[in-house]
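This report concerns only the one structure given below.
What you see is the complex with one protein chain gone and the rest in place.
Every chain is named by a letter (A, B and C) in the order it is written, and numbering of its residues begins at 1.
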């Protein structure tokens, strides 16, 4: 676990603490913290407390020699730039949560159910970069949930365009992150760099690996990203045009039926339903629905006609589980199950 | 003041307490409260306290005989149905905040800067209904701010279509209104009946009175209405297509230049700038901007290109001032200044 | 389960759904809801969703004939007055969460670790009231956590007096309960009837059953109860005088060592540690600590000298688990294990 002390690092640790396949072998942090006991350094934010065994582990510096086949990275951006490639070169399989390599032309940006075929790019990645290891990234938290909801519709009908407004949770900005004076009794209608990331990454997710390069899906997407006073769980209001203009009931059926390799392979972190569709008019809501399927599902509600674009709905997803750490772990499980790493 | 004890009623009273033209002559409430001292009955919610003079007024029942030329109505829906028409018939000029008569074919739904000409319908209203008084309505709180921001653009270029997501404040639901367990750490992506109201009323606002009937503007509008943990101030994320596809800078200039009769006549409640345009990337925000121009402006920010529809921005407005009581008072000031009532 | 649709009822159901000893045999509600499917009537508020099996159960009216040996009651006050005694008379063992019978001279007000001996009063209760069943109550949510923290200290040294300020969670008022406009950006420094309940119930909990009557502990307690913007978890600031003026370290050791019959008998709902003592200076906090020991512990922190009364600390506890439904279930487990019901 690279960058183990931050909020995403903590979420990784809570998900990996009792993982049936992976064992937490090493925790890394900045050089200043290396050598210290994890429990003494971390300001643990997750309910339920830090597992004792992990608390007693000693932090080490992030180095290419780290003794772990798979490296989950929650490094800050600059550290990611410094270390992720070096680790991959040294033979590690790096599953990164940061944006550093997401848009690289030979790095898969992957959601296990959506575009597992993008892992084919690893071949070129290793050959061109002369790495024995690899880097696989997962996307921005809002892009992941948007894409999960769009992917089955894009497969079934083709998406022509989409207009999205996000209402994003505070934990998405890490800790200390958003100041409380910006959060209580307020909305901040802006998150630096977020809209571009969601638009670009969604197109890469929904695009193709043609053997040589990624071909993004040519879908115009307009995103407005806002921050609301919610601890966890990003809500997104989505309007879109689908080819053929299917009925909302067909859209719901399509979303409900969606399954991918993680479900077929019954991977340990795979949700039974990657997309949960709710019928109640006032759902999904963060407090009620962000933990469905242990936070690994995208929860869709209010599927209905859109008088401008055709169809609209609201999608909610847990931003630090399926939107970050959980997505990375599922990617690693899939590539491990397929003997690609 | 009809329906003086609720949250909108209280806002009316705070705005009318020192009004230079209008004097609070009577406060009405349900029969059960009639005869009681206002200060003993009201659960006053506004900061700064209840003016002493008003606290000492006695409530009366809502009756056609109420002694006041102009009646501001914050009656609940059923009471509005029972009383507003009867009052108008008895010669009162009713300025209503409830939806009962908003879509009536002879009742103006008015924003003083946007469609003052709709007041011409009062002639038909009085003739057909044989009233000596009248009913003028103002719109839904989100519809008012959306319309204020759209009106100058519709005049300048013509709006082809719009996709809107609202993030609405808690006070919009009155008191007790939204349960705290639905508000803290949460978003509710649904407000009953709200989306239809915003879509329809915006079209009526932007439409014409052709001498016989209202002709709504034929603009497809798609609204998703959500409730967020904000006390006052509705935020709206707006994407729209304008004929000719003007540059965002032209859109901003157009919004900034907008003025209407209230500004020309320097009406007491008229904001100097009905639309305030902000340049900072993270504005408007409810806590910082809802009180600009004493809550009588729509505050627009983040005007920028929209890759799907053409242009997008965020608009914020105080929902109980310009979105309710303040809008009604401004309408009354305009019609009084023009000797139409 | 009596009164199954409210917030406490829902918490009961979530705790009983997979209970190893008890099986949910019947759900009751008001006559108006009787006959309907639970899942169609309940507005389920707890994260993670309603168990399918329970959703499919049909509600029945609350009647003495209900087919269940043990009845957990989350009835509203008036319904509790009407039904609890009738059920006990008909042979049911009623574990009540409402205040109706809490201060009755022959009804145990019980915390399983603190005053299990109060169950001896059931003998007199059945004899005097000619019941074949019984009523056992648990206390007010704040009183339970205050008492859990005070009980070991009272046993070890004797409490002379205590001054308490509570910062109580929103869920304590049920649903819809506290209005969001009273909760967001606010504190309400008053909860109707709460201070008296906490003072009286704590004295009864810490008192004795002398074979004939309950003798409350003669401890002056001063409580100020406030409502803060927290979903779950009551925080209490406690200052107290202990005989002999023990050092804070001894107080902490005493709290940590506390165990009762539920721990000895390893009852299914018993927390390993009924009192968790934290050393970090800024703990306990609701979001971080309310779920420790699955919500069944009182979490104490900041144990230190009090320059006025001797010692002070902060105690936090989950108000709807150990402070309500969980406490009742633990009482039932204890009496069942001891063959008293």
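Basically, a contact is a pair of C-beta atoms (placed from the backbone, for glycine too) under 8 Å apart; a residue touches a chain by one contact, two chains touch by 3 or more.
What you see is a predicted model; the values in this text were computed from it and never measured.
Summary of contacts with the chain left out: across A:103, A:184, A:208 or A:253, the touching residue is A:184.
Of the listed residues C:139, C:207 or C:301, the one in contact with the hidden chain in the full complex is C:301. When you scan C:230, C:297 or C:327 for touch with the missing chain, the hit is C:230. Residues 161-163, 165, 167, 181-182, 185-190, 192, 199, 220-222, 224, 226, 228-231, 235, 237, 239, 281-288, 301-302, 306-309, 312, 314, 316 of chain C touch the missing chain (whole complex, contact as defined above).
Although one chain is not drawn, its touching partners on chain B can still be listed: residues 44-45, 47-49, 184-185, 231, 287-292. If you put the missing chain back, the residues of chain A touching it would be 45, 170-171, 175-185, 229-231.
Convention: only the chains that are shown with their structure count from here on.
Annotation: 40 Å between the Cα-based centres of chain A and chain C. A separation of 47 Å divides the Cα centre of chain B from that of chain C.
In chain A, the positions touching at least two other chains are 185, 231, 287-288.
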